[in-house]
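The complex appears here minus one protein chain, its other protein chains still in place.
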Amino acid sequence: MARVTVASQMCRPFMGTVTEVEIDASNVRALIRELDRRYPGLGNQVEESMAVAIDGVICQDTYLEPINPDSEVCLIPKIAGG
Amino acid sequence: MAKTHVTATINGEETEFLCDGQQTMLDVLRDEMGLTGSKEGCGSGDCGACSILVDGRLVCSCLMFGAEAEGTDIMTIEGMADGDKLHPLQQKFLEHAALQCGFCTPGVLVASKALLDKNPNPTEEEARYWLAGNLCRCTGYDKIIEAVMDAAAEMRGE
Partner (left out) sequence: MNYLGKDVELKVVGTRPIRPDGVEKVIGRAAFGADFRVAGMIHGKVLRSPHAHARIKSIDTSKAEALKGVRAVITANDLPNIPSEEAFVGEGPANFRDMSLNTIARDKVLYDGHAVAAVAATSPSIAEEALRLIDVEYEVLPNVIDVEEAMKPDAPILHDDLFTQGVDPKPTKASNIAKRMEFKLGDSASAFSKADVIVERKYKTAPVHQAYIEPHACVVSYGADGQAQIWCSSQGQFMVRAYCAKLLGMDIADIRVFPLEIGGGFGGKTLVYLEPLALALSRKSGKPVKMTMSREEVFRGSGPTSGGAINVKIGATKNGRIVAAECEVMLQAGAFPGSPIGPALMTPFAMYDLSDVTIWGYDVVSNRPKVAAYRAPGAPVSTFATESAVDELAKQLDMDPLELRLINAAKDGTKAVYGPTLKDIGFVETLEAAKSSSHWNSPLGDAAPGKRRGRGMASGFWFNIGGESSGATYVNEDGTITVVSGNPDIGGSRASMGMMAAEVLGMDVKDVRTVVGDTTSVGFSFLTGGSRVTFATGMAVTQSAEMVRDELCKRAALLWEIPAEAVEWKDGKAYPAGENAGKFDPLTIADIAGKSARTGGPITGKASINAQGAGPGYATHICDLEVDEETGHTTVLRYTAIQDVGKAIHPSYVEGQLQGGAVQGIGWALNEEYVYTKDGRLDNAGFLDYRIPVASDLPMIETILVEVPNPRHPFGVKGVGEPPIVPPMAAVANAMENATGVRMSSLPMSPPRVRAALDASEG
């Protein structure tokens, strides 16, 4: 099961004080679905305004990026730039 | 508004144009003659993007009225190359990657030509002070200065 962590408080309205969960998901889409099942509303939050860092690599706006069972997944704010 | 009739040599060619009293030389070049190589970065003499040579003198064309061109000999960026043979400064700017966006480039090139016409062997410091009126936000000036020094050396036959 992938370890999902949140360093920012962006998920607090959904997750409360929880900052780390174990999730069984093989890609970002499944991750979002599972997060939303456990914390209703979080899926949309992740999809609209967050990026997913999988094993240190930031992925944005993608459903298909694979997640391994031992992956480290971090939910972070989306990033743009100048 | 009554227009003034002006005759001037522009890039080696005798040219006639009409302009109104408020029109700057930059407007005349860009709007009346389609010579859009001279750029407007500020319209107040602070950026040098509109630099031209008037009788060999470096001038911000945004600060000059079109009517003042009467009887003068003007060079703009469009007149810097000799046909399709680039001026050494133009060539060196390409080789040294002395432009990023290229918006300041026409003004910087014209100003650099004015420098080398006057002083074929400038020090880096002289080049930097001479070009202090030409703003470039992209390059940090480093490669511009390199290109100018290299062009100067080449033109001196070194």
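Letters A and B name the chains as they come in the text, with residue numbers starting at 1 for each one.
We adopt the following convention: a contact is a pair of C-beta atoms (placed from the backbone, for glycine too) under 8 Å apart; a residue touches a chain by one contact, two chains touch by 3 or more.
Here the structure is a predicted model, which means the values were calculated and not measured.
From the options B:10, B:35, B:74 or B:152, the residue with contact to the chain not on display is B:35. In the complete assembly, the contact with the undisplayed chain comes from B:144, out of B:6, B:53, B:114 or B:144. Chain B residues in contact with the hidden partner, per the touch definition given at the top, are 22, 30, 35-44, 46-47, 49, 76-78, 80-81, 86, 90, 93-97, 99-106, 109, 125, 127-129, 131-146. Where chain A meets the missing chain, the touching residues are 5-10, 12, 19, 48-49, 53, 55-62, 65, 72, 74-82.
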